[in-house]
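For this view, one protein chain was removed and the others were kept in their places.
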Amino acid sequence: MGEVLLEVRDLVKSFGGLIATHHVSLDVLAGETCAVIGPNGAGKTTLIGQLAGDLVPDAGSIRFGGADVTALRAPARSRRGIARSFQITSVFRDFTALDNVALAVQAHAGSSFRFWRPARRDRALRDPALEILESVGLGARADVLAASLAHGEQRQLEIAMALATRPRLLLLDEPVAGMGAEETQQMIRFLGTLKERHTIVLVEHDMDAVFTLADRISVMVYGRIIATGAPDEIRANEEVRRAYLGEDAVV
Amino acid sequence: MTRIMRVALLGVLAVVLAAGPALAQEKVKIGFITSLSGPAGIIGEHMKNSVELALDHLGRKVGGLDVEVIYGDDQRKPDVGKQLADEMLKKHKVHFVSGIIWSNVMLAVAPTVTSAGTLMIGTNAGPHQLAGKMCNELYFTTSWQNDQTPEAMGKYMRDQGITDVYAMAPNYAAGKDMISGFKRYFEAKLVGEVYTKLGQQDYQAEISQLRAANPKAVFVFYPGDMGIQFLKQYAQSGLREQIPLYSVYTVDEISLPVVKEAALGQWETRYWSPDLKNAANQKYVSDYKKKYGKMPVFYGAQSYDGIMLIDSAVRAVKGDLSNTKGMVAAMRKADYKSTRGTYTYNVNHHPIQNFYLLRAVKGAGGQLEMQIQKTVFENHKDAYYKECGMKW
Amino acid sequence: MSLATRARPAAMALGLVALAAVPVLASVLDQPFYVDLFRRVMIFAVAALSLDVILGYGGMVSFGHAAYLGIGAYAVGVTTYHGVSNGYAQWALAIVASMVVALAIGAISIRTSGVYFIMITLAFTQMLYYLGISIEEYGGDDGMRLATKSQFPGVLDIGNPAAFYYVVLGILVLFLYLAHRLVNARFGMVIRATKSNEPRARAVGFSPYPYKLIAFAVAGGMCGLAGALLVNQTEYLTPEFMHWTRSGEIMFMVILGGMGTLVGPVVGALVFLLLEQVLSAWTEHWQIILGPFLVLVVLFARRGLWGLLPPGAGRNG
Partner (left out) sequence: MTVLLIVEQVLNGLQYGVMLFLMAAGLTLVFGIMNLVNLAHGSLYMVGAYLATFFYTQTGSFLLAALLALPATLVVGIVVELVALRTLYERDHLDQVLATFGLILFFNELVAIVWGRSALYTTLPAWLSGHVVVLPGLRYSVYRALVILVGLAVAILLWLVVSRTRLGMLIRAGASNRTMLSALGVNVTLLYTVVFGFGAALAGLAGLMAGPIYAVQTGMGEQILIQVFVVIVIGGIGSIRGALVGAILVGMVDTFGVFVKPMLGTVLSPVAADSAGPAIASMLIYLLMAVVLALRPQGLFPTRAS
């Protein structure tokens, strides 16, 4: 565990009367996997949205790698190394799996103002893309349209795209949502391998995944972080039990 | 989409595309271009009806030869008109192109036709270019030059000693031409000169301005639906009884049944009226009413004349359609029974004709009609013929 | 490769040969009109193709594409009016002027999306339309006749119908090729990705705005050249080229033929204009047939006529 990579201070975001993020502060250390859990509507996805730059916070600051990125929008943050997956699978459906990853490679391969050479025959994009696809286990499915991939495969593809941007921080929004038991186990194993090499912020409902992967857990309820700590501390925290896990939800 | 639907769709398409026009035979062929679809289609309908009536009167022969008229719908677009002209010239190989309502369509079509060596007989549009610098040996019109009609109104109002006139027209080329034509003979200064949006529906704001300016008379040019709207709103504002309204191309036999009392008392100038007392006109008007169940309008009278003019030319060359020079010479004599009575052609092939003052009044049957009040111009020449280099 | 997978390349080759043969056939059959007709079709095909680049590939539903047709036409018409009829200069001006205007319109419009984008592009074209009918110098609403066609002294004379025809055909083929390169290059992949899923495109690090804007301007420039060709075809300049229904027609050509396929818009222009030609010769109530036909195509032939043909081996034909 190294220095602080992501430093969130007093983040506030509200929609109309609804306060989705209420003075949230959070530190993520380089190399760690930090999970954010909480009941539905706690504001987890809104938080991820602000970290990724899709939503503009009303107040507070976000520092990444020592620089203030609060004012940057999603593309700029992506170029600085923040990559995300979406809660509802979001891929380029009418492109092949390989195209999807190659696009992500392209986004970080310098200028895209190139008007002439066919991108699909550009080995500088295709080779690394294929390599990443293979690393997530989709190598055989490279030429299949993303829309035709199975749900679990699409989720894997999304992570492949995130990886292709060579991120310093991965924001994963419920990566195992909607998966069957077996797919879930596969994905958890795969995320376990990612954890070795990447800093991750993980939002997840699946407690198995959370307690297997997380180094630290923050619990969010009604837009506030009510507790942060190691998995064992969170498991033992009375307030967390009451608010979220429930008395009998001991994992 | 099911396979059957696809096949059906493609099939329908193939049939429609294959159903091209039939083969040609040797006879007089006239391409008649006008606007048949859309709101302006009503004008095209009157023109087409009148062409058919003229052919009826001629026993379905022109100059003694069998005749075929090919109608084209220009959709009021110059480029579509030009393409139709090309089609008529090159595909149907017509001997005459006729019709055309709009100045812009005419300016695109006429040079195309004349440069192909074919005769162009305009039956409505009268842009000044074609009367002046762009005049052509092969171009004739049975209507007028645009400016002549407002010139007549300008002269009448000056002769009456009317002052403090407020003028209104849509903001486009014809609107500006009409006002400048009016001013050419009216000469005195206007107290207001207002151009409204082309295609505007509501004139209440302009009518409020007009009322505030308190002129002694109003002169307007509002053709088609703009006229219908303006007249209704003018009457509804109560100004009809207070400030007399003079106009050109605003009230005609198409708009009169639509606005009725709102046009009562309206003054217009024009070269033709259904009540012109000559045999050709009386026959045209009564047969038109009989065949189509409504009053004819000047657009129709001009188109009827167009066919009659062509008939006189073909007759003069004894059916030799290759004798273009002979036909031009014959047309220059205007030797046919025009619905406007006799007239002559100026050097630029535009009629030298009378212009009358008309008024919308209650007719014998109680319905509104336009009646001639007096002759404003006798044998009036247009303002541009001197710019035309043609000599004959 | 089965017969079916070759349908598109075969149809394309056949179509190209057929288009190239039109002037020859027309002169053999003594029907020169068809040279004019198919030239007009190809000019609109260029316009539709340019719209397809931003609509079919970039997802930008521009309801004001006729603006560039008008600007291209005015570039030629106005220079001719002032005595300059050099074709190279005129056509270059048509392209550049259209691109500049498209840049300006795009810079504001692309900030909006969805229906707002549709309507703001329409609004800008309406402004240009009213500007056109207000400028008396250039004929206002009446428009004006082109004194001479664009001149290419010593090289070719587009006054010759067949020569002009092949120029237009050449431009169409060239633009098809250029557009093909463009949409498959890195640049094209960005706008296509943005169309497919904009939040995703942003999340992987693309800022769509400059790419969309440049595509918008490029399409404007292409359509500007179509405008320059159109005014040479009609030898007449009119603001009617910019009427909003014209934008709708170009858009319909793209959909009819199949958007996002490049060849589709060409097919769409061909079928639309021929259909209009045949139907209007047949009955003055032709719009009561064309209207429901539009509805049916949208409802049932979603991928357009070109889309009805089975795609070739590559999915990105």
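By written order: A, B and C. Residues from 1 in each chain.
What we mean here is this: a residue touches a chain if its C-beta (ideal position, glycine included) is under 8 Å from a C-beta of that chain, and two chains touch if they have at least 3 such contacts.
Because the structure is a prediction, the values reported are computed rather than measured.
By the touch rule given at the top, the unshown chain touches B, C in the complete complex. When you scan B:A262, B:A330 or B:A383 for touch with the missing chain, the hit is B:A262.
Only one residue from B:H57, B:R158, B:R184 or B:K232 touches the chain missing from this view: B:K232. Contact with the omitted chain, checked across C:G159, C:P210, C:P292 or C:P310, is made by C:P292. What chain C contributes to its contact with the hidden chain is residues 55, 61, 63, 108-109, 111-116, 118-120, 122-124, 126-127, 130-131, 133-136, 244, 248, 251-252, 255, 259, 285, 287-288, 290-295, 297-299, 302.
Residues 37-39, 41-42, 45, 171, 193-199, 201-202, 204-206, 208-209, 212, 225, 228-229, 232-233, 236-238, 254-255, 257-262 are the ones on chain B that touch the missing chain.
As a working rule, only the chains that are shown with their structure count from here on.
Considering the contact criterion stated above, no chain is in touch with chain B and with chain C alike. Taking the mean of C-alpha positions as each chain's centre, the chain lying farthest from the centre of chain A is B. Centre to centre, using the average C-alpha position, chain B and chain C are separated by 34 Å.
With centres defined as mean CA coordinates, chain B is found 72 Å away from chain A. Between the CA-based centres of chain A and chain C the separation comes to 43 Å, rounded to the whole angstrom. Those residues of chain C in touch with two or more other chains do not exist in this structure. On chain C, the positions that touch chain B within their shared complex are 31-34, 36-37, 40, 130, 133-134, 136, 139-145, 230, 233-236, 238, 240-241, 271, 274-275, 277-282, 284-287, 296-297, 300-302, 305, 308. Of all the residues in chain A, the ones that touch chain C in their complex are 52, 54, 73-76, 78-79, 83-84, 86, 90-96, 99, 102-104, 106-108, 112-120, 122, 125, 145, 161-162, 164-165. Chain B meets chain C in the complex at residues 1, 5-6, 9-10, 13, 16-17, 19-21, 36-38, 41, 44, 71-73, 75-79, 82-83, 86-87, 89-91, 103-104, 107-108, 111-112, 127, 129, 134, 171-174, 176, 197-198.
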